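Only one protein chain is missing from this complex, and each of the others stays in its spot.
Labels run A, B and C following the written order; every chain starts at residue 1.
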Amino acid sequence: MSERRLADLLAMWRIRAFEEKVRDLRTGDPAGGPIVGSVHLCVGQEAIPVGACDVLEPEDALFATYRGHGWALARGVPAEPLFAELMGRASGVNGGRGGSAYFTAAEYGFHGENSIVGAGAPIACGAALAGRHDGSNRVAVSVFGDGAMNQGAVHEAMNFAAAFSLPVVFVCENNRYSELTPIADMVRSPRLADRAAAYGMPGHRIDGNDAEAVRFHVRDALEVAREGGGPTLLECMTERLVGHYIGDAETYRQPGELERIRRREPIARLRAGLLADGVPEREIDAVERRARTEMDAAAEAARQAPLADPATAMEHLYA
Amino acid sequence: MSERRLADLLAMWRIRAFEEKVRDLRTGDPAGGPIVGSVHLCVGQEAIPVGACDVLEPEDALFATYRGHGWALARGVPAEPLFAELMGRASGVNGGRGGSAYFTAAEYGFHGENSIVGAGAPIACGAALAGRHDGSNRVAVSVFGDGAMNQGAVHEAMNFAAAFSLPVVFVCENNRYSELTPIADMVRSPRLADRAAAYGMPGHRIDGNDAEAVRFHVRDALEVAREGGGPTLLECMTERLVGHYIGDAETYRQPGELERIRRREPIARLRAGLLADGVPEREIDAVERRARTEMDAAAEAARQAPLADPATAMEHLYA
Amino acid sequence: MPEMTYGEAVNAALHRLMEELPETLVYGEDVGVPGGVFGVTRGLRKQYGERAFDTPISESAILGSAVGAAMFGRRPIVEIMWADFSLVALDQIVNQAANVRYVSGGRLTAPLTIRTQQGNAPGACAQHSQCLEALFLHVPGLRVCMPSTPQDAYDLLVTAVHCDDPVLVIENRTLYFGRKEPVETGGPVRPMGGARTRREGSDVTIVTWGAMTQRVLEAAGALAGDGIEAEVLETPWLNPFDTGAVVASVARTGRLAVVHEANVTGGFGAEVVARVAGAGVPLLAPPIRIGTPDVRMPAAPVLAQSLVPDAARITGDVRGLVKG
Partner (left out) sequence: MPEMTYGEAVNAALHRLMEELPETLVYGEDVGVPGGVFGVTRGLRKQYGERAFDTPISESAILGSAVGAAMFGRRPIVEIMWADFSLVALDQIVNQAANVRYVSGGRLTAPLTIRTQQGNAPGACAQHSQCLEALFLHVPGLRVCMPSTPQDAYDLLVTAVHCDDPVLVIENRTLYFGRKEPVETGGPVRPMGGARTRREGSDVTIVTWGAMTQRVLEAAGALAGDGIEAEVLETPWLNPFDTGAVVASVARTGRLAVVHEANVTGGFGAEVVARVAGAGVPLLAPPIRIGTPDVRMPAAPVLAQSLVPDAARITGDVRGLVKG
């Protein structure tokens, strides 16, 4: 039992260590580099990808957002080619073409980030539709944020999936903010999971800071989908412990907000739980060290690799 | 009491007589009569505009669809310039520029048809938003069909109106078909009014073939909106007795469907009700004759008027 | 060879493609059970069942799902009923479909075909009359063609669906029910690109595409009456565009007119003129562009007819170009 929870802890630490390393690489060198541009970290939201990806099959499709580093790692994409992608290296998962907000790694079952809010949802419907014709048992998982629930494409995708009972699991990461604006101010009824009823599909608001809870509900939704029951909407309640993007001044935070949310963030919570269950502290701390060591090495290896070659910049536009 | 119902009957007959005249003018002359192109009639749906427009204030905004002839007439736009518009006459409400599917008559409080499905809903939100700043007590009425409920723009408009408690009444004319496709096949949960809950606004499925029921619910929604209570969605159940457009072969109809829906169409129903209440038959029949006479005369006058002048075709593109 | 209208040719191509490519899907609004508002997808539902289906009025879902299905081995052929409607979901074409292959370095592809139709028809309003090819031709990664004959309606669609990249096929509803012509079906898949010399001539090169082609040929006939021999070059493929054929013809004739139904400013005619000018072909007169002036489209036929180029206007403008 504490086996799996230790595995969850490691998976979450790998994501957090990756993200914190990215932040250092992005802000460390004022001259800029090795990582430049807009980067969106998922620190605080690690339990969702960890719980969800644990129950996905290799054949399943996964579409995330620009905040997708954690989803890629949880899906099994190695850290080094991810760091390399963010650093614009030829060895990046997309040879540097995707960058932090728009990379894909189909060979690992990660079908891509998307930096257009909501645009991944209809695409996920297509992956599910393909499964109906290719004899696979594929389920498509579509990840997006709370703010994306107000985008037309997400509405169309949910109705499309529900009307045709497509095997899709819509995972809404509700971190309570859309960029710098509280979602509560942008909707009249804050329980986004209730919107599922409009499409005649099940919707659940779940604890997105508990990998076990996420695992349970995603597994359930996957089963329903594989049995032809159609889509499910899971509103995973969470919080980001960092800004919307690296550099965000976070002026929108309430006094004491960060302290409050740090108390319920997934890693601290799981750590406390493991301690309470008598797992020795050094064993727990070893997990963090192991993750950080892995990420430091991966980042360093990526940094050593050559930059993408401009001579290739025109390739692969057409077949 | 039967006063108002006779007035409703006249209003509905004016719309039906107008539409049937349009059909004759569109199909009568094989050479291509005074009316050409795609025309969408609202025969069978007359009770909705009649009931709704009766309780609108002059300052209110009204946005309809390409199936909007009835809404324009009910709002008070005279028949002659409407016929003229459909005939491409200079005397048309838009000098022939809008045509059957895209005319406006703001001077009568009719802010236009729209031939892009769902596009009028966000525009209606803007009219309501303007009212918040111009000191008027305007409510904006947005009309669209059942199929439009699956269009992203309608979703965004409903959330936008609800989040900001804008005075909007969303009137969904559910005639059970989107062009040639039954709405039942395109949604999982056929009660479209229930979608209102997703946005935290009231939603009601009402009898759209009863002008009195429409009047009651629209008046109620207008009151809520004027008092700052925000938007309401009214799903008005109805049926079109004709094709989606003139020329539609209606192959999608079930056997006996037309007979069945003719029994509950609004004019026949009201006529039966009036007879039951002892209103003399000749009085009732006089209403139809009066409407037809008016429309014949209006159509004829419109036909006599000169065509739009090509020399003006480039005018009014910019201020 | 069977005789078919333009619409029947599209239908024949769809049947062939469903037959020979099991990974094809055909869907869109009213394209399944009803067989399409123009009858162009007739029979597919009956013959191929689930592989041809109707959708909600959700262009973003139609196009987005086509991108996703294509990424997973299908070859969706989706319909956007009017090109004007693509504007509610352009993101899925420009920001999504066009990026799949490039950003993934070819690890993922999006072999989808988008069928649509465009242009003015009597009584059509400003929201149902636009010619938008220029928008799509500014999108690297997206192939675009515009057939005007039954044979091209058949061939180009077959080529488009066999292509491993997103292709936009822009048809024209005023052509669907036109004259029946012999159409060679079942032939080999033709290569993408190329131009069609619809008429040879030595005095001026007229480049055109889409429904304008017929009007240009009429005009060329009238011009011949005044002793002006116009070479009419139709370019049904706009991406890839056969610049070489255009430059070669203009090099022979020394004069260029480009005719399209789209508004002049920002239309693809500008690109054609710019390529010829850039090639430094010596010209006997400045090149001209003939298109709909920069205005919205009024519904009244008498107004629309005064704006959309017709044979008379094309004849007059080209005569002016040649006679100076």
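One rule holds in what follows: contacts are C-beta pairs under 8 Å (C-beta built on N, C-alpha and C of every residue); 3 or more make two chains touch, one makes a residue touch a chain.
These numbers come from a predicted model, not from an experiment.
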With touch defined as in the header, list the contact partners of the absent chain among those displayed. A, B, C
Residue among A:I15, A:C42, A:A74 or A:I116 that touches the chain left out of view: A:I116
Hidden-chain contact residue, picked from the options B:H40, B:R97 or B:R271: B:R97
With respect to the chain omitted from the figure, which of C:N99, C:Q117 or C:Q151 is a touching residue? C:N99
Which residue of B:R16, B:H40 or B:H111 touches the chain not shown here: B:H111
Contacts of chain A with the absent chain, listed as residue ranges: 32, 35-38, 88-89, 92, 95-102, 114-119, 147-148, 150-153, 178-181, 185-187, 251-252, 307-308, 310, 312-314, 317
Absent-chain interface residues of chain C come out as 60, 84-85, 87-91, 94-95, 98-99, 102-103, 125-127, 130, 132, 134-135, 137-138, 140-141, 239, 262-263, 265-271, 273-274, 277-280, 285-289, 294-296, 298
Which positions on chain B touch the chain that was left off? 61, 63, 94-95, 97-98, 102-104, 106-107, 111-112, 114, 116, 119, 121-134, 138, 140, 152-153, 156-157, 159-160, 163, 315-319
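Methods note: only the chains that are shown with their structure count from here on.
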How far is the middle of chain A from the middle of chain C, if each middle is the mean of its Cα atoms, in Å? 41
Can you check how far apart chain B and chain C are, centre to centre, with Cα atoms defining each centre and the answer in Å? 35
For chain B, write out the residues touching at least two other chains, lowest number first. 150-153, 185-187
Identify all positions of chain C at which a residue touches two or more other chains, and write them in rising order. 55-56, 58-61, 88-89
